[in-house]
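Excluded from the complex is one protein chain; the other protein chains are retained at their positions.
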Amino acid sequence: MSITASHISKTFGDFAALDKVSLHVPAGKLVALLGPSGSGKTTLLRIIAGLEMADEGSGHILFGNEDVSLLPPGKRGVGFVFQHYALFRHLSVAENIAFGLRIRKGPERPSKATITSRVQELLALVQLEHLGKRYPTQLSGGQRQRVALARALAVQPKVLLLDEPFGALDAKVRRDLRRWLRNFHDGIHITTLFVTHDQEEALEIADDVVILNSGRVEQVGSPQEVYDRPATPFVHKFLGNVNQILLPWEGIIQGTKVPVEENVAFVRPHDIELLRPETAQPGALATVLDLHAAGPIAKIAAKRTDGRGIIDIELPRAYFDQLNLREGDTILLRARLEPVCQTILVTKPPMT
Amino acid sequence: MFPRLKKHTVMPGFGMTLGFTLFYLSLIVLIPLSAVFIRAGGLSWHSFVDVAFSARELAAYRVTFLASLAAAMVNAAFGLVLAWVLVRYPFRGRRVIDALVDLPFALPTAVAGISLTAIYGKNGWIGRWIDPEGDMFLRFLSANGLLGDCTGYGFAGIRVAYTELGIFVAMTFIGLPFVVRTLQPVIEELEPEMEEAAATLGATRLQTLSKVILPELMPALLTGFALAFARALGEYGSIIFIAGNQPGKTEIVPLRILTKLEESNASAAHTPYAEATAVAAIMLVASFILLLLINLLQKWSRRHHAH
Partner (left out) sequence: MKTKNKKSSETGFFATLFTVSNSGEPQARRDPTWMRILLSIIAFSFLFGFLFVPLIAVFSEALSNGWRVYCALFIQEDALAALRLSLLTAAIAVPANVLFGVAAAWAITKFDFKGKSILVTLIDLPFAISPVIAGLVFVLIFGRHGWLPEQELGNFLAPLAALSRKAADAGFFEDIFRALTSWLDEPRIIFGVPGIVLATIFVSFPFVARELVPLMQSQGRDEEYAAITLGANGWQTFWRVTLPNIKWGLFYGIILCNARAMGEFGAVSVVSGKIRSETNTLPLHVEILYNEYNSAAAFAVASLLAMLAIVTLGLKSFVEWKTTRT
């Protein structure tokens, strides 16, 4: 079931956490809500869940075609996973998962046997079959996260909402668990919206990414789209490393397609071409400041000879080795002509 | 004047719980307390001063205040040592000793009162050794006793029960847990690096304790001191047995309030209860000032430790 949020605003005192935000999550997709801290992403998620209310008269939340704006969270059919899990610490794993079913009243409550088998199913689904009797404090962070997920799924929600699902985990577990979540989603196809501040995470597992900044949506698109064709300077800066090159710069040759805002050009380090000056091709001269060649990518920092800044370059290791560079060498730089970078002339005023 | 929520919330029960809280608080605490000020306000300024600052009242304020101050100071000093030993010197049976610190909270004040009186009376376990009329004192420590026979000198003896000193002893007893309990968590959370840094910079242990640790504990120590002082000011049960209650000498303020109340219950005065409420109003104002001070101290303490 799809999620549609239209024109959602939320103010805390004078501060506008969300400013007429609209968003659509197609049915069955896994969508990331990505933004820096304070961008309003968690607030938006909590409004969709019904844990917070949008400003009065500011918009609607639809699940499918049903307007759920006025429904309490328990009636919306959402599965919500909290950043710090919020597992009930006095209940065992199995009891946590069963909670949503046990509190139902009258004919809506499944029989004990049904609940038990449903809990077993969910434990198997999140691969924790043998831990049903444990208590939350006896589990690792990754296990707790999966219990929280199973608990949210037990009530058969229409949509799944995850608040920084990997935020409290360490790097290794984080990587494993997000791959696991992607596979898991491919298995059950429930419409899922998750909040994250980690670009890598969003780009790696989401079908679509919604980028939020200062309470506004900056861009919506597939991971490839948002990375390769950032709609705004913010997105450009937020996703991956980027050189902010003060213009004019001879490295940008007539016809080169790079995004430019005011007199700053945005070029990713791997989109800078590095040549020996003796090749006598068009480009700008620079001096090598620093070389790092550990791993498959070599990183070079070079100082513009006109003294207007430093440019980062990334090269494949093999090519770097071929060049045989030393600190202090003079090199020729230019923005790549390849179609990786589309021309985006940004008309928006700069962010303050 | 019902407080408004800052924002809408799905958490249930705001109106019910806050409504009940305010209703109960008003009924049990606020309205009854306001009675003191309203009744005291019924007096003219002149008669208020006459009643609240008569010679006998002034003596009561004086002895209550001074004994409370002395007791709080003794508690601050010994409480600091006790808290330090309890946290830093681990030993078997620490849990029992730790629990015993709360005895003055748990033991009814009347029980403490009669027990202290018995101990410090001239036949009591301690009294017989120090009271000028105690049998052990006369036999061993007085000028006529063993000490006098051997050296020619003797102690004068100290009377505790039924004197100002008795008030001080009872106040020390009931105020003891405050300093310990305020300091304990702060000592536990002292950063070990601070002491280690001081040691690497060449400070001796005594310097570390006096120049690094003590200043760090100061806000909590002052808070504990103020709490013990406030408790001692208002204390009644444990004191009246040991104080002797001699007019103008060992009468404490709460006793004055009670006595005045009983007098006005017996007589049909023109302004009933006025005398008792006048003294009570003075005490309440003192309590409020202390409460404010304690709140400020705690705020300071929190900021001090927030870094």
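We just call them A and B in the order they show up, numbering each chain from 1.
Here is the rule we use: contacts are C-beta pairs under 8 Å (C-beta built on N, C-alpha and C of every residue); 3 or more make two chains touch, one makes a residue touch a chain.
What you see is a predicted model; the values in this text were computed from it and never measured.
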Sole residue of B:N144, B:Q207 or B:S287 that reaches the chain not shown, by the stated touch rule: B:S287
Contacts of chain A with the absent chain, listed as residue ranges: 49-51, 72-75, 78-80, 82, 84, 86-91, 99-100, 103-104, 137, 151-152, 154-155
Absent-chain interface as seen on chain B, which is shown: 3-7, 9-14, 16-18, 20-22, 24-25, 28-33, 35-36, 39, 78, 81-82, 84-95, 97-112, 114-116, 118-119, 124-126, 172-173, 176, 185, 188-189, 192, 195-196, 199-200, 205-206, 209, 230, 233-237, 241, 253-255, 257-258, 261, 264-265, 272-273, 276-277, 280, 283-284, 287-288, 290-291, 294-295
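The criterion applied here is as follows: only the chains that are shown with their structure count from here on.
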Whole-Å gap separating chain A and chain B, where each centre is the average of the chain's CA atoms: 58
Touching residues on chain B, where the partner in the complex is chain A: 7-10
Footprint of chain B on chain A - complex, ascending: 12, 50-53, 72-73
